[in-house]
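Beneath this line is the structure, given in C-alpha cells, with notes to follow.
Other chains dropped; remaining ones untouched in position.
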Amino acid sequence: MHDTPITMPQIGAVLNMLSIVGTFLFAASGALAAARLRQTIVTFAFFALVTGVGGGTVRDLLIGAPVFWVVDPAPALTCLNAALIVWLTPRRWWSDRALDWLDALGLAAFAVFGAAKAMAFGVHPFVAAMMGVVTGCVGGIIRDLLAGEPSILLRPELYVTAAAVSAGLFAALRVLGVDLPVAAIVAALSGFALRAIAIWRGWGLPGYQRE
Amino acid sequence: MHDTPITMPQIGAVLNMLSIVGTFLFAASGALAAARLRQTIVTFAFFALVTGVGGGTVRDLLIGAPVFWVVDPAPALTCLNAALIVWLTPRRWWSDRALDWLDALGLAAFAVFGAAKAMAFGVHPFVAAMMGVVTGCVGGIIRDLLAGEPSILLRPELYVTAAAVSAGLFAALRVLGVDLPVAAIVAALSGFALRAIAIWRGWGLPGYQRE
C-alpha cells in the first residue's frame, strides 16, 4: 500500500469533477456555520477547510494514500475561495434550504468519489463503501464538533444512510462489472434522491425503542 | 517504517484473539451508547465501528502500519454484527454493570495487543506502552465526544490507569525477556484486576487539590 505512486490512479473526469464540486459545497457549509456563530474571517477559512477536506483527509490516511490537498494546493484554495465568497456575499443568498440541497449534492458526490478512490487503491469493496461514507460524512461531523452544534450523526434524518446508499451501490455495481461512469452517476443520483426525499418529506429512520 | 510488509508480523494467536474479542466488546459498548440516545440503526453501526476500531486506527496511523480494518474486512464486520446484536436483543441483556465488566476485559485486551503490535513494528518500548494506552482508550474517548457525554478521561475512576498498567507491564516484561504469551496474559490480567477493583470498590485516583 505504501508503494502507491503519488499520482492517483486515473479514476475519471466525472469523479474528479464530483470531488471539486463536493469540496466547494462542503467548504461553503463550513463557512456558513462560522457565519451563524458571528466568527472572524480566519475562523471562516478554518471551518471551510476542515469541512471541505476533512472527510477526504481521513479517507486518504486510512487507505494509505498521500493526502490529496497536501500534494496539490488546489483543494485548499477552493476552500479558501468558498470562505471568502460566503464572507463577502449577502447572507440571504445562502438560505438554509438552498444549503441543504447543495449539501445533498456534495454528500452524494463525495460518497461515490471516496468509494471509487479506495477501490482504485486496492481496498476491498465492502471497506471501500465505508470509505465513501467517511468521505461524505466526516467533514460535517468535525464541523459540528468544532462549532459545538449537535452532530449530524444524531439526527434521525436520512443523511449517513444516503451516503451509504451512494457508496454501497457504487461498490456493488463496480463488482458486478458496470462501467465506472455509469456506476458513478447511477450511485450518486440514487443517494441524492434519497437525501432529497428526506429534505422534502422529512423522512428519517426509526430510533431505538426498546425499554 | 514505511517498508513494513502489509502482513503484520506474527504476534501470536493469543493476541489476535484478544484483538477480536476487544473489538466486539467495544463495538457493543458503542452501540449501547447509541441505544441510550434512542438512535437509528445507522447510528448504531457508526458508533459501533468508531468505538470498536477507533483506538487501533489511531495506533496504526501513529506507528505507520496499514490500518488493520482497511486491509481486512473482518474487524468492520465484527463491529456491524455487534451493532445488529444490540439492536435486536432485549435491552435488559445489556445491564450497565455487565457492560462495565465486558469493557474492562476489552480494555485490558486492547492495551496489551496495542503495545505488542507497536513493539512488533520496532517502536521503542516506552512509546509502545503509550500506543497500548491509545489502543485501549481512544475508541471510548471518540464515542463519548460523538455522543456528547462527559469523557471517560475526566472521571477519577481507574480507567486509563488500568490500560497503562497492562500496556506498561507488557512492554517491561518483554524487555526483560519474558515469553510473549506469558507477558501478554500476566499484563492483561493485572490491568483487568485493577479495573475490576475500580468497578467493585469505586477506587480512583485523587484529583488535583492545590489552590
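By written order: A and B. Residues from 1 in each chain.
Simple rule for what comes next: a residue touches a chain if its C-beta (ideal position, glycine included) is under 8 Å from a C-beta of that chain, and two chains touch if they have at least 3 such contacts.
Treat the numbers as computed from the prediction; the structure is a model and nothing was measured.
Every protein chain here shares one sequence; 2 sit in place, and the complete assembly counts 3 copies in total.
As a working rule, only the chains that are shown with their structure count from here on.
Chain centres here are Cα averages; for subunit A and subunit B they lie 29 Å apart.
Contact residues on subunit A toward subunit B in their complex (touch as defined above): 1-2, 61-64, 123-124, 126-127, 130-131, 141, 145, 150-151, 153-154, 156, 160-161, 164, 204-211. Across the complex, subunit A is touched by residues 2-4, 6, 34-35, 37-44, 46, 49, 57, 61, 66-67, 69-73, 76-77, 87, 90-91, 145-148 of subunit B.
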